[in-house]
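Mind looking over this structure? Questions follow.
A protein chain is absent from this complex, but the other protein chains hold their places.
Presenting chain A:
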Amino acid sequence: MDQKSFLSEATAQLTALVESGTLRGWSLNATASRSHQRLFASPEGTALACHQSRRVEGEDCKLSVYSPGEDANHVGTAFIDLMPFRPIAEQLEEALELSRGSQNQAWTLAGPPAIPPAPVETCDPQLRDNPEAVMEDIENQFTQAFARANGCRLNSAELFVNYSISALTSSEGLAYEVEQSDVYLEAAMEKAGNENDKEVHEHDTSVAAADLDIADFVERCALQVAVLGDSEEPETSGSASILIGKDALSQMLEAVVMQLNCSNEYLKLPFLQPGDRFGGGEGDALQLQLDPTIPCMALSAAYAIDGMPARAGALIENNKVVDRIVGNRFGQYLGLEPNGLSGNLVVEAGTLTPDALQGTEYVEVIKFSSLLIDSQKLTWSSEIKLGRHIAADGSVTLIKGGVVSGNLKENFTGCRLSSTLGNVSSPPSSYSPALGYRGPDAMLITRGVSMAGQTKGENA
């Protein structure tokens, strides 16, 4: 049975179960996906040599079922992967049985909106229609850009071009499709002609091929390679100033946004609500919005995850929480009006410029080893993979090792945000959810940061 016939049969059986009162509702998300993957070595250190090439094609179907609960205030819930090689009726019976064992406070599933949301650009037609040509083009661009990267030796690279199309349907009449694409480019390089103990390992992602600026990516890597050299561990300090980039900043704000989701209140986890203050002080004020409509960004979508039309809106203005994410299910639980707020994190630029950093002592963290952020405690910690200590007189020392840790509520107090903006657009992976960010390129943190490394006068 092909996927279309399979879905049609599954939908018919699910509808019959609702009509008979056996089920209260269901939703089905069927996805077809394709991926082209190439891994490269570089034996001479100058060119790409593919050592693994893959084509992947797949289909999957995720089903949520909601069965009558043990009383009118409850609903049974279960989620299963529907497999085309097993009888549908048998799988639905199993899902029903599971749902009866998982009782939740009842809620009403989202139905189709009176006015369908405007379409949002989430896919590059080139990646859908000509993935192999796009791969070739990226490889060529990379090769040309790397030829201009003087003093660099290439160790490895990876290139993935992905496309998927999903169809979501539900018992409430919701029916829409989502097409998604993304490109992943990774490279590892180091100083040419040296026996090195450091390499630069970076990656870039985008929804559209045109948004992947390969020349800029290689140039950024090469600039990092150029500064590699002898390094020291940072000095131990209970109160340090650090400069971080857009990747770390976007991840920190992603943790804050988790506390701005009303689901945390219902689940009795720490949460922020309108009226609360987050950070502040004499630095740049935090202005944080969500926007699902930016074309070709990782969190752009016409519909929010629970089937509500996705909507843009402010969450934090001048460090004060003005709204929060109220989803369909948890909004009903808490007696709040669901608002569909979702999408990419958008942060206003601040006032920090390179000139403003003159005379300031700080550590610029170029790369964290593994930035682990606790979204409950809003704390974080990581080894420094690569950084620079900039003294007040402007002298620079390369930093590697040591541990830097922080507390986000303190970090956003008296902080400075860069006047220039950048984007982060990371598709979801088995490791992390999708992250879309448009905001300051950098943030200077002067509070709530500790550094563990060498102690003055001690030979580490």
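A few notes on this one:
Everything that follows uses one rule, which is that a residue touches a chain if its C-beta (ideal position, glycine included) is under 8 Å from a C-beta of that chain, and two chains touch if they have at least 3 such contacts; residues count from 1.
Assume contacts and distances are computed from a predicted model.
Selecting from "Metalloprotease TldD", "Phenylalanine--tRNA ligase alpha subunit", "NADH-quinone oxidoreductase subunit C" or "CU044_5270 family protein", the unshown chain of this assembly corresponds to "Metalloprotease TldD" (UniProt protein name). Among A:V18, A:A47 or A:I80, the one in contact with the hidden chain is A:I80. Between the chain not shown and the residues A:V18, A:A314 or A:V403, the one that touches is A:V403. Residue in contact with the omitted chain (choice from A:G101, A:G193 or A:G275): A:G101.
Where chain A meets the chain that is not shown, the touching residues are 35, 37, 39, 41-42, 45, 50-60, 77-81, 83, 85, 94-95, 97-99, 101-105, 153, 155-156, 188, 190, 195-199, 201, 203, 233, 236-238, 266-270, 369-370, 372, 374, 376-383, 385, 400-407, 410, 429-431, 448-453, 455.
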